[in-house]
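Structure incoming, see below.
Apart from one protein chain that is not included, each protein chain of the complex appears where it belongs.
So, chain A:
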Amino acid sequence: MAKLVSLAEGVADLVRDGDVVALEGFTHLIPFAAGHEIIRQGRQDLTLVRMTPDVIYDQLIGAGCARRLVFSWGGNPGVGSLHRFRDAVQHAWPRPLELEEHSHAGMANRYVAGASGLPFAVLRGYTGTDLPGHTTNIRPITCPFTGETLTAVPALRPDVTVVHAQRADRNGNVQMWGITGVQKEAVLAADRSLVTVEEIVDEWEPVPGQVVLPGWAVTAVAEVPGGAHPSYAHGYSVRDNDFYRRWDAVSRHRDTFRAWLDEHVHRAGATT
């Protein structure tokens, strides 16, 4: 049964220096508040994993939490590039960032293999691209039945996965709906998981098409209303598109980024 915790407790207990950490969310339900708590608690040497590292990963990278990034598309969705990510890759600031780069199909299948308890996944992908030349985690494999050459990618098994969802009940059962991306696979692939939710309720009405993560499959749940901002939680909030547009200017320079980080993360409380 998932433990109900505060955000600060959840991060302190579950996210450790040097961990492989996945904070998933496909534009929707991105666990921004948890990412900020990781920055506040000063985690170091993390391998950050995410299909679409966007603004929260730009912040974690710029804050110096990351040593390595495993990803398939790193940008500010609908706006442009991530400047802290670029600065780390192009100028090693604030520290060098190692990259392991995939396609979305490859990353999704790596999580599926992790969630399935298999060592690798098979897909028809990457062929002819320059991606296999830059990671040993993309390899050809021969189908034992047809002889066709396909691509294998190893299972992704984060030490800890953090996601945001709409609701949980007091037993830590988690409900999420709308665009649910790869969150379920990322939670099931991980050793430990922390789910932040908009609200914890005594009982809920089932929602058609919802995804439920049973409390016994989740390590801890923290109630963090608005914890996805500036991303959104379908049914609770809308995406703060202005924030994403403003981030382009804030993140472009190291000094404006640091000032933003001081004001909005370090000096902000753990519950904001």
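By definition in this document, a residue touches a chain if its C-beta (ideal position, glycine included) is under 8 Å from a C-beta of that chain, and two chains touch if they have at least 3 such contacts; residues count from 1.
In the analysis below, contacts and distances are computed from a predicted model.
Missing from the rendering is one chain, named in UniProt as "Glutaconate CoA-transferase subunit B" (options: "Glutaconate CoA-transferase subunit B", "Lactate utilization protein", "Dipeptide transport system, periplasmic-binding protein" or "Tripartite tricarboxylate transporter permease").
When the missing chain is restored to the complex, the residue among A:102, A:167 or A:229 that touches it is A:102.
If you put the hidden chain back, the residue from A:59, A:137 or A:180 that touches it is A:180.
Annotation: of A:44, A:129 or A:142, A:129 touches the absent chain (contact as defined above).
Which of A:44, A:241 or A:256 touches the hidden chain is settled by the complete complex: it is A:241. Listed by residue number, the positions of chain A touching the unshown chain are 26-28, 51-52, 71-75, 77-78, 81-82, 85-86, 89-90, 101-105, 108-109, 111-112, 123-131, 134, 148-149, 178-182, 184-185, 209, 232, 234, 238-242, 244.
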